[in-house]
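Only a single protein chain was left out; the remaining protein chains are all shown in position.
Chains here go by letter, A, B and C, matching the order in which they are written, and residues are numbered from 1 within each.
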Amino acid sequence: MKLIFVEFFKLKMKLRAWLGPILIFLLIIISFPLTVELSSEALNDVFYSILWIASLLTIMVSVESIFLEDYEDGYLEYFYVANNSLFSLIFTKILIYWILIGIPISCLGTFFSINMSDDISSLNIALPSLLISTYIFINLFALGNSLSLNKGSALGALITIPLLFPILILLGKIVLNANFGFEISNLLLLMLGVLLLIIVFIPFIISFIIKTHLE
Amino acid sequence: MFNFAFDNLNSFFYMDGHGIYVWSVFFIVIISTSLMFIFYKNELRKIRKKIIDE
Amino acid sequence: MYPYILYFSVLFYAFALVWGLGFAPADYVQGNSFRIIYLHVPASFLSQSLYIVMAIAAGIFLIWKVKLAAYMIKSIAPVGALVTFIALISGSIWGIPTWGTWWQWDARITSTLILFIMYLGLISLHSSFTNFEKADKFISVLVLIGFVNIPIIKKSVDWWSTLHQPASITLTNKPSIDPTMLYPLIFSMIGFSGIIVSLIILSSKVHIFKRESHKSWVKRNV
Partner (left out) sequence: MSNSILLKVDNIGFSINQNRLFHNLSFNLKKGKALHIKGNNGSGKSSLIRILLGITPAGKGSILWNKNTDICFLGHKNVLKNYLTLSDNLYIHGIDSNESKTKDILADLGLIKRLDTIVGNLSYGQQKKLALIRIFLNQAKVIILDEPCVGLDDSTRILTTKFLSSELKKNKSIIYTSHIPIDIDSETITLGGNQV
């Protein structure tokens, strides 16, 4: 519990690490309508894919240094010596990133999607799928960045993005089904299941990787 | 089974207009694979030389 | 031993190619352009099976700490990238006469492209570390994660869209192509695999010598 407070405090004090990504998300969302024809129909067709890609890019930018600073000032070592395990730290870090970045951009994205499509039903498409998918994205980008720790974030993104394609396809399917008026709850449940698997396994893998980095 | 599928060698190379695709694929593959072979041969020679020099 | 495998498989592949290119009958629908199959199918088969071999090696390395397995991963990765590149380029050139376009956002093509990017990611991950022992561990973890992910990617991309013809040869079903085309295909698969295997032997030789250059048995063998 104390760990959550400490990690929350650390990230909260680093404005550029969480406010920056949220602003980037806003900028991407704003910049797409400028490049598409300004008729709202054309925009409606692609709006959700803009939303997914924008959240993906935002998470990519925000997670790039998730472990870097703690690695460089020795905090990871300190934590490992004190607790003999890194799992709880990594799990908490990812959770805090989701709370400070994932939830705000999910809310922002939902807000814009209401505005764009004049359709309140998008509230139950965009919000849950954004909430779940941002958590998955943060987990996987954290994995990629732990592999490429202190070797630059481009490598991490190169490793991670191929792993994200299934989630993107799933998100696309959700919108497609919603447009045809089909049920989407089963797809959302599938995504939730993926999330549950990822929540358990990814921190384990990351702690193995970071342990290797410390050696 | 072993009848030559073309009338003559010319049509074998031409392949009803598809020859350019077929032959360009084989050309690219042969070039890239042999480049890889040459690269590794070179590396091996360098390492051998280094070990012998020691 | 390695040069004999190479010479033998080059001869074998040349034989299969002459058979396939010159003697097999033209395809009823696709005409003569189908002859690219004698390259495309072996390459796309190998692009996936090499990844499986790497995943097995990664498992062996992580569980039993066999160093040789890590060298295998390192030496297979560039060859796998080459083979995947061959599969991609032969596929897209084949697409020009048959589909009228060199690129389609089709499931199998896209997943092969993703596989290619993953191979490149593996190579760049390994080469960005100066401590090879750490790099070996990281690359094995990544190979295993990719191994879990590749079927998922394939399935999801299949779900997304499919235009590609289904696999011509599967182990379980009766082959759907004519024996006069099938036999040269099987021969070309064996020959092409032989060439690639000898390339892997060569590259793993390079890596073993590089990493174990101080050991006395290496010095004796040089």
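Couple of notes before you dig in:
Everything below uses one rule, namely that a residue touches a chain if its C-beta (ideal position, glycine included) is under 8 Å from a C-beta of that chain, and two chains touch if they have at least 3 such contacts.
Everything quoted here is computed from the prediction, not taken from an experiment.
Considering the whole complex, the residue from A:53, A:107, A:188 or A:214 that touches the absent chain is A:214. Within the entire complex, the positions of chain A that touch the omitted partner chain are 2, 6, 9-10, 13-14, 69, 72-75, 77-78, 80-82, 84, 214-215.
The rule is simple: only the chains that are shown with their structure count from here on.
Centre-to-centre separation of chain A and chain C, using mean CA positions: 33 Å.
With centres defined as mean CA coordinates, chain B is found 45 Å away from chain A. Touching two or more other chains at once is no residue of chain B.
On chain C, the positions that touch chain B within their shared complex are 17, 19, 21-26, 31-33, 35-36, 39-40, 43, 78-79, 82, 85-86, 89-90, 93-94, 96-97, 180, 183, 195, 199, 202-203, 205-206, 209-210, 213, 218-219, 222. Chain contact summary for the complex, chain C toward chain A: residues 114, 117-118, 120-121, 124-125, 128-129, 134, 137-138, 141-142, 145-146, 149, 152-153, 155-157, 159-160. Across the interface of their complex, chain C is touched by residues 1-6, 12, 15-19, 21-22, 24-26, 28-29, 32-33, 36-37, 40-41, 43-44, 47-48, 50-52, 54 of chain B.
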